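Missing here: one protein chain of the complex. Every other protein chain is in place.
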Amino acid sequence: MIIANNVTKRFGKLTALNNVSVTCNKGECIALIGPNGSGKTTFIKSILGMVVPDSGFITFNGKNIVHDWKYRSHIGYMPQIGRYPDNMTIGQVIRMMKDIRADKTGKAVDESLIKEFGLDQLQQKRMRTLSGGTRQKVSASLAFLFDPDVLILDEPTAGLDPLSSEMLKEKIKSEKEKGKLVMITSHILSELDDLITQVIYMQDGNVQFHKKLSDLQKDTGEEKLSRAIASVMAKN
Amino acid sequence: MNRLFYIVAGLMMTGMSSFARTIKVGKQQQARTIGQALSIASPGDTIRVESGIYREKNIVIDKPVVLLGIDYPVLDGEHKYEIISVKANNVTIKGFRIENTGVSSLEDIAAVKIYSCRNVTVSENIFKDTFFGIYSQSSANCLFENNKLTASAKTEQASGNGIHCWKSDSLRIIGNTITGHRDGVYFEFVTNSVIWRNDSHNNMRYGLHFMFSNNDAYISNIFRNNGAGVSVMFTHGVKMFNNYFEENWGDAAYGIFLKEISDSYIIGNKFLRNTSGIFMEGASRVRVEKNEFKDNGWAMKIQASSMDNVITNNNFLGNTFDVGTNGTLVMNTFDHNYWDKYEGYDLNRDNIGDVPFRPVSLYSMIVEKNPPAMMLYRSFMTTLLDKSEKILPTLTPENLKDNFPLMKPLHL
Partner (left out) sequence: MKKITKYVLTDILRNKIIIGYTIFLLLISMSLFNLEDSSSKGLLSLLNIVLIIVPLVSVIFSTIYIYNSAEFIELLVSQPLKRKQLWGSLFTGLAGSLAFSFFIGIGIPVLLFAASATGYIMIAMGLLLTVIFVAIAMFAAVIARDKAKGIGLAIFLWLYFSLLFDGLVLFVLFQFQDYPLEKFMIVASALNPIDLSRIMVLLKMDTSALMGYTGAVFRDFFGTNTGFIIAILILFSWIVALFWWSLRKFIRKDL
């Protein structure tokens, strides 16, 4: 569904992505793992067209994404830090997003997360008054709102309380089961265990490996993702 | 014996006046033309000219007669001739419409030209499309009153002056309206004369052009929208009272241009919307008092060659620049004026500001040197320059200042 081909991106001297080639398919749930500054977010942003690669290309459903913007209607993106116009209320933000995307997809909206998080009771709250966690809830709800084929979640559970975190995980799981492609970056590896099917491990802009979770477990002999990764890192 | 002579002489005089006749000129009258009437007239006669058009080429008046127009008869010079030549004393010309003189670049052709005569009166005539209007040459004690002179000058070369006076004395020029000529009123070597209540506007060059003419006065005239304003040069003892100088625009236009003037008075005048209100070059001992300078580009420009002039009790309102000068040494006094740009204070409430006012701004000096800098007028840059110069004067003339600036405008 998403194919990255020798994608390279430099910021000055720093090479954020170095010849990255990855293939992601429907029904997969991919964990994008790596130390800080390994290029995870840059890679996600490249897929979203927010960062333009220096060389290489990315295709979405077989079409090159350069100069295209319509493909993004198939993607739900939850950024690491969600900041919104200070003076808008939650209700307005949600309505605005619906407004922007509604006529593009024509699909029914999925408001289940909004209800589960109780955001419909906070409709009148202005964005600047919200806590970090509530903002994350808004970001998450927006990512799932349009029932997209691909979900890209950058640190989805950071800042969420355990209950909401669990709700979100449940949601991700159910979406995965619908056959969607899900990409997650997270530092908290433990919570990814029962979600993911594949692991992409990045370091210094390179993809170290792209394996099925089961293969990784087999190779390292570790059941837990965190332990498996740790043993890989130790080997390196 | 002497007494007898006087009595006889007196009787003869009264006898003569009782003999004075009235000659009528008109289609049904004894004289068909003014020329005929003049040829039969004796000194002291009155010639009454009825309305009609008279094309008599050049009319020479060589006897002291009164030429009186009834209902404005037209004297037409057919664009060729000098219409009336006055060559006798005590002539009066009144009530004519005099038009279409010749135009020449060699001679000064005039509608009425006075050749070395005394006591000539030209009044209540209408001059239309004349080269020169009234021309006084070496004459004395003449009166030009309530005439209307309108020409339509296109170029300076092809136009003459409205009232042109040369080498004359004791003239009275009163209540005339002059427009469309080269100079409205022209004075050269004219002394002891008065120019009063005239309206000179829209002339090609100067509203009043004044040279080598000492001890004259011009009072309560209006000079508006002339090509170069008013020019007064090489003269002493001029009194300029209560005149209006308005709307004289252009890079060489002035309310008054003073060159080499001394011992003169400029009092009670109004200078409104001129490029420069007064421009002084080589002027000395001129008293400028109780004038109002309003909305001019420069209220006064005083070249460094001017000295001992006194500028006092004037109002300076809404001018772009109040005073401009080209030197740093200034020997004129500027005390007791009202300047609307003055920002000082008056602690003892005596209506006199406690700190001196410097009417020359740094920016005005820059513009003086470098006219295109006008583009920066009212910009942040020039405001800053002026403010800093006010705090620490370095380039503007140190002694050009009003030590006693008034806090309130004078009622002028």
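For clarity, chains are labelled A and B in written order, and residue numbers in each chain start from 1.
Keep in mind that, in the parts below, a residue touches a chain if its C-beta (ideal position, glycine included) is under 8 Å from a C-beta of that chain, and two chains touch if they have at least 3 such contacts.
Because the structure is a prediction, the values reported are computed rather than measured.
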Among shown chains, those touching the left-out chain: A, B
Residue among A:14, A:52, A:163 or A:188 that touches the chain left out of view: A:52
Selected residue (touches chain absent from view) among B:320, B:337, B:361 or B:396: B:320
Chain B, residues in touch with the chain not shown (by the definition above): 249-251, 253, 273-276, 295-297, 319-321, 366-367, 369-384
Interface with the undisplayed chain - residues on chain A: 9, 11, 45, 48-52, 69-73, 75, 77, 79, 81-88, 92, 96-97, 99-101, 104, 142
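Just so we're on the same page, only the chains that are shown with their structure count from here on.
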Separation of chain A from chain B, taking each centre as the mean of its C-alpha atoms, in whole Å: 90
